[in-house]
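Here the complex is missing a single protein chain, while all its other protein chains stay put.
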Amino acid sequence: MNGIVGSRVPLVDGPLKASGSALYTADLTLPGMLHGAIVRSPEAHARIVSMELWRAMEEPGVSAVITGDSYPRSFGVLPITRDETMLAVGKVRFRGEGVAAVAATSPEAAQRAARQIKVIYERLPEYEDPEASAATVTEKIHAHSPGMTNLQKEVRQEFGPVEEAFRTAAHVVTVRGKFPGVTHAALEPHAVLAHYTPDDRLTVWSSTQVPHYLHRALSEVLDIPEHRVRVIKPEVGGGFGGKGDPMPHEIVAAALSRETGRPVRIVLSREEVFYLNHGRHPTRHTLKLAADAEGHLMGFDLDALIDGGAASSFGTVTTYYNGVLATGPYRIPAFRYHGRRGYTNRPASGAMRAHGSVNTRYSMEVAIDMLAEELRMDPMALRMRNFLSPHTTTINEFRITSNSVVRCLEASRARSSWDTKYRKLPVGRGIGVACGFFISGSNSPIHFTPPFPQSTVHLKIDVDGGVTIHSGASDIGQGSKTIVSQIVAEVLGIPLARVRVAAVDTDSAPVDLGSYSSRVTFMMGNAARCAAEDMLRQWQKAAEEITGRPSAEFRAHDGRLEAPGNISISYLEAVHQAMRHHGALQSSGAYESPSLGGKFKGARAGTSPAYSFAAYVAEVEVDVDLGRIHVKKVWAAFDCGRPLNPMLVEGQIEGSIHMGLGQLLGEEMRYRGTRLMNPSLLEYRTLSPVEMPEVECLLVGEEDPEGPFGAKEAGEGPLPPVLPAVANAVYDAVGLRFTELPLTPDRVWRALRQKERGGGLQKPPAPKVDAR
Amino acid sequence: MKLRVNALEYLVDPPAERLLVDLLREDLHLTGTKRGCDDGSCGACTVLVDGAPQHSCLTLARLVSGRDVTTIEGVSPGRLSRLQRSLVETGGLQCGFCTPGMIIAALALLQRGTPSRDDILEAISGNFCRCTGYAKIVQAIERAAQEEGGR
Partner (left out) sequence: MLADPFELHEPASIAEAVALAKRYCGDVRFLAGGTDVLPGLFRGLHTVRHLIYLGRIPELHVFDPIRGVFGAQTSMASLERDPVVRQRFVAVSLAAHAAAGPALRTSATLGGNLLVDTRCTFYDQSRFWREANEGCLKADGTECRVVSQGSRCYAVYSGDMAPPLLALGATVDIEGLEGRDSKPLEDLYSPGGDGRLSHALPEGALLVAVRLRDPNLWSSYSKLRARGAPDFPEGSIAIGIHETDGRLDHFRIAVGGIDTRPLVMNEITRPWLGKPMSDEVVEATVESVGRRLHPVANTALLTDYRKHVVTRFLRTDLARYLALRSKELTSSTPAGRVG
């Protein structure tokens, strides 16, 4: 081993970012570039009666005005649910939906012209509540919903003897959870630059997590063959799921460029980003857990209703994930799930970090805490009794490989001094625990026919001796460029500085399904390792030609190829030797996901080649007077297999905790009816640095058999456990169970007052069975 | 009007409503300064004006005439300063979008001496980061301050 994988390597693009030289989409300009602006609907649900465009056309500097009627083809990230159009066609389904677009010589000219477009609407009934959407409606939001409902998706799954489990259980606990929507709030607002050139080619630079899906959507909507569309991903200022779908403005810019024959750039305002949303679904659910008298889980029953907003996005997957991702890390012998996703006239919900699993995980871990109390058991002991083992199968036929959840729980217990704190801290202070489980990449690609590899990586080396990596995986800040560089340098035994990652460009990079579902390290990492091993074989063969020693004897190390008996040549010698045959060297590696999952409907949702596990402990102090929850410290034990770069893994954990605590303590897409009340970073309240607790990361995973160098995901799984860990700590502190988020100080204060009126605050009872 | 940015003098004639952030990004092509919100809440557009941190999205370009503006590009041209290096090496940046504003805010702090942890939190409290959870940013600034102090 060369020690590059596994070490705390700083981001390879760090110096560019720290000096302000890294280029993001909004930083790019082209000669003759125009600026686009989108006219947005002030109505949440309305028929478009008429549009008056001529005033906008006559504004100075305006080059084109377009409407949805000319671009009626629908798109959507999932091929089975294409229900978005780049601009509204016939009717609008949410406030903020685009209805027309303008290209002009400056952003100001474009906005000024956009304001001149007069649209007459005829209001339709507005739906703000998915409960109403599931019932009979007078006006359907989308024609394809079943019957006269606004349902988008309904899932029913049942495994094992559910009825019997709940009938015979010694203990049943129920949690009724209510969660508002939250959104990604990546710091970079979405931006796109499109250039349709006279050779009938379209080039689009965009702030996207998945260039490949954008590539497909542009081709489909604009009816341009895929081979004439090129997508380039510059630096992306954060995604978290919010840049995973092809988005309307990306296609609008391309359409405007084709209309005007000039490059067109669109940079969204922060408010527009809020209307784009595609964030975490507002959720209501009832979760029940059954257990026997010894605390063995017997059954799980969940009924969830999620608010999809006005489009499908990833919602079909989300609907499944709300249920199926709860089948770990515990053994569930009987499982029932009923999930529904309703359309409403709000900005679409979609995928957001720890997609579909956060809200269910919250209620599940709270339910386990409640169960432990009923059983008078330490919640850690209860969890220990129920963990899935490594190398097993869940009730819904997920294949589990490596699993270090036991080590996670032990580590967080020891480091947090759990045994001296649980139920022993004074009133107002508390400690809580929760676990986690997440996929390392969705095993079934969204576009699964024909079965292409999920990720392909190409390497190229020429006379200069630098290895260029071509990959379609998107670095959106998480550091995938660094990880792929480490893997390639590790295999080839060359310094990191000899490796460079080409920008994602669909003309030159092989297809990768992009940055979502925590798939990149696992899938691209495996592809990169294969590509590097292929390259190494070419070098070894050349080394054999030079030295006469069998190629298999050569190990790559420190920029040299070394064989037993002090035989050593520089890698460049080998490269130059190999190049005599066919010039610059190339190699390719691919990752194809294994065949996984059962045979039932929806069996593939949630299957993954590997799963991450987690056990977090949080300690809190509740200011009873002011209702504030101060999270003092989080011990985050995480099993990402072998961490390829512990510094980046810690960064993912710390960032996840920040985001998870944000959802728990303050973040909320605040609606009145269909109206979003807080579309700004001032009023949508992410945590400030002052509220951020100390975080101790405990990376205790063991190597995964199929992960690249034993690695699994670390991008999303670190998020969900922190919310219930803190909620359980709050219960330990003041005896209050919260099942509705967020826990803003005013709501906590109200609950505390009620509790005080009902007999005062006190510690919940201590367990009889302790953590051992 | 004359404008000094990163020790270079520019002759510009912005309209009254031109914001400094747009002048820097669109007219001078100094795109290191970022725009993340539209109301002065995110801090990505922070620049130094006569040495003090200021939101360039809340500043009319015309009003910095004759003053000294430092953007991220002017912090340490051509190589990384101690603070920038510390951010890279500590993992205090991920997507990098908040980084220029964060560095400018921290720079203003470090100029005033060795800060406490609370000073650091306070100094970056107007700068949003959605990736790092701030932990490694604070560490990086602490580290840079120590190195600066031990120089």
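In this document, chain identifiers A and B correspond to the written order of the chains, with residue numbering beginning at 1 in each.
To be clear about the criterion, a residue touches a chain if its C-beta (ideal position, glycine included) is under 8 Å from a C-beta of that chain, and two chains touch if they have at least 3 such contacts.
Quantities reported herein were computed from a predicted structural model and do not represent experimental measurements.
Q: In the full assembly, spell out which visible chains the left-out chain is touching.
A: When the full complex is considered, the omitted chain touches A, B.
Q: If I consider the whole complex, including the chain that's not displayed, which of B:V49, B:V69 or B:L83 touches that chain?
A: Final answer for the missing-chain contact: B:V49.
Q: Who touches the missing chain here, A:T105, A:T286, A:N678 or A:T739?
A: Of the listed residues, the one touching the omitted chain is A:N678.
Q: Identify the residue among A:S7, A:T29, A:Q111 or A:N386 that touches the chain left out of the display.
A: Within the whole complex, the residue contacting the unshown chain is A:Q111.
Q: Could you pull out which residues of subunit B are in touch with the chain that's been left out?
A: Counting over the whole complex, subunit B touches the hidden chain at residues 15-17, 19, 38-41, 43, 46, 49, 52-55, 58-60, 62-63, 105, 108, 121-123, 125-127.
Q: Since one chain isn't shown, list which residues of subunit A touch it in the complete complex.
A: Listed in rising order, the touching residues are 40, 42-43, 95, 108, 111-112, 115, 269, 271, 623, 625-628, 666, 670, 675, 677-679, 682-683, 685, 687-691, 744-747, 749-750.
In the analysis below, only the chains that are shown with their structure count from here on.
Q: Just give me the whole-number Å value for how far the CA centre of subunit A lies from that of subunit B.
A: Those two chain centres are 29 Å apart.
Q: Residues of subunit A touching subunit B in their complex?
A: Per the touch definition, subunit A meets subunit B at residues 8, 10-11, 13-24, 26-27, 29, 184-189, 235-238, 240, 267, 269-271, 476-479, 647-648, 650-651, 654-659, 680-682, 686, 688-690, 692, 694-695.
Q: Would you tell me which residues of subunit B are touching subunit A in their complex?
A: It is residues 25, 29-39, 41-42, 44, 71-73, 75-76, 80, 84-85, 87-91, 93-100, 103, 121-122, 124-125, 128-138 of subunit B that touch subunit A.
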